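Complex shown without one protein chain; remaining protein chains in place.
Our next item is chain A:
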Amino acid sequence: MSANKSSLKEAPMLEVKNLETAFDIDGTFYNAVDNVSFKVKPRQIVGVVGESGCGKSVMSLSVMQLLPKGIGKIKAGEIVFDGINLEKMTEAQINKIRGKDISMIFQEPMTSLNPVFTIGYQLEEVLFNHMKISKKEARQKSIALLKSVGISRPEKIVDEYPHQLSGGMRQRVMIAIAIACQPKLLIADEPTTALDVTVQAQILELLKSIQEVNDMSVILITHDLGVVAEMCDEVIVMYAGKIVERTDVETLFYNPKHPYTTLLLGAVPKMEQEEERLSSIQGIVPSLTNMLKVGCRFANRCPKAMPECLTTTPILAETDYGHEVACLLYETSKPREGVR
């Protein structure tokens, strides 16, 4: 839907080029995100899926420049947001952008709000940081924001504390804080995972309508393929720190190419069909310290693995128009002489 709105020539809102983010484990840096490149166009919702531990959240924290200091660092690559290089910025510069032009919603609405401040205080804090605004205006704006995220009695709720609200309400407050300065890019990291289905439906509906009204780009990180199908224009599938497939949402569900994507789709119980057994993926995501240096990282769990999968690293390359896959089953992923 919104993919059609953004023309092909439009500059991307976010471009991540060859990003490598590493974490320090006992003195050695291991890449949690390894050579990841993608673009997010204006007004596009891009989904990022994969099992836990595959680097989805680390990737988004890298974009936000929120990696834990001293433990995680961006080793290589570029993050270009709206024409500006984020990874070269100082803390003061990034503070002006973060929360204003890029903001983030976290998974746990329980732990990401400060329990000792009122909802109003936490909303106004963002407004004061990024806007020249009087106290009275800030309060009015907070009430208006709470109203826009579907909170009834916003005049009361501004003076309440997080513990007085339900999980769904807290997530609405988080969304209100995130959109307070009308960001151009919103990163939502598992925004509905901690919520019940009926509340999840409310929050997804809300996110979609805000995205349309504010003309935002959204990166939606989730492990729920149902959410992806409902919300996203494009999907990135990650495995063990690498992108294994990237395409539009319809192609992903109807013509997945990477064996990992196929297995992931098959593992979800379907409402419409009756099936005795679900497809499952043997084994687990390798931990950071024992990922294969060469070859495909999915090879040891892949039902279609060939001997060369252990020796050759597949390249993420376009097989069809707009459909990128990193798997040696496809000619395009095989490394050519002289090309990295």
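The rule is simple: a contact is a pair of C-beta atoms (placed from the backbone, for glycine too) under 8 Å apart; a residue touches a chain by one contact, two chains touch by 3 or more; residues count from 1.
Quick note on the criterion: contacts and distances are computed from a predicted model.
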From "Dipeptide ABC transporter ATP-binding protein", "Cytochrome o ubiquinol oxidase subunit 1", "Glutamyl-tRNA(Gln) amidotransferase subunit A" or "Glutamate synthase", the hidden chain's UniProt protein name: "Dipeptide ABC transporter ATP-binding protein"
From A:E51, A:E125 or A:E160, residue that would touch the chain that is not displayed: A:E51
Contact partner of the left-out chain, one of A:I94, A:L185 or A:L265: A:L265
Contact set of chain A toward the excluded chain (per top definition): 51-52, 166, 168-169, 196-202, 204-205, 223-230, 249-250, 253-254, 263-271, 275-282, 284
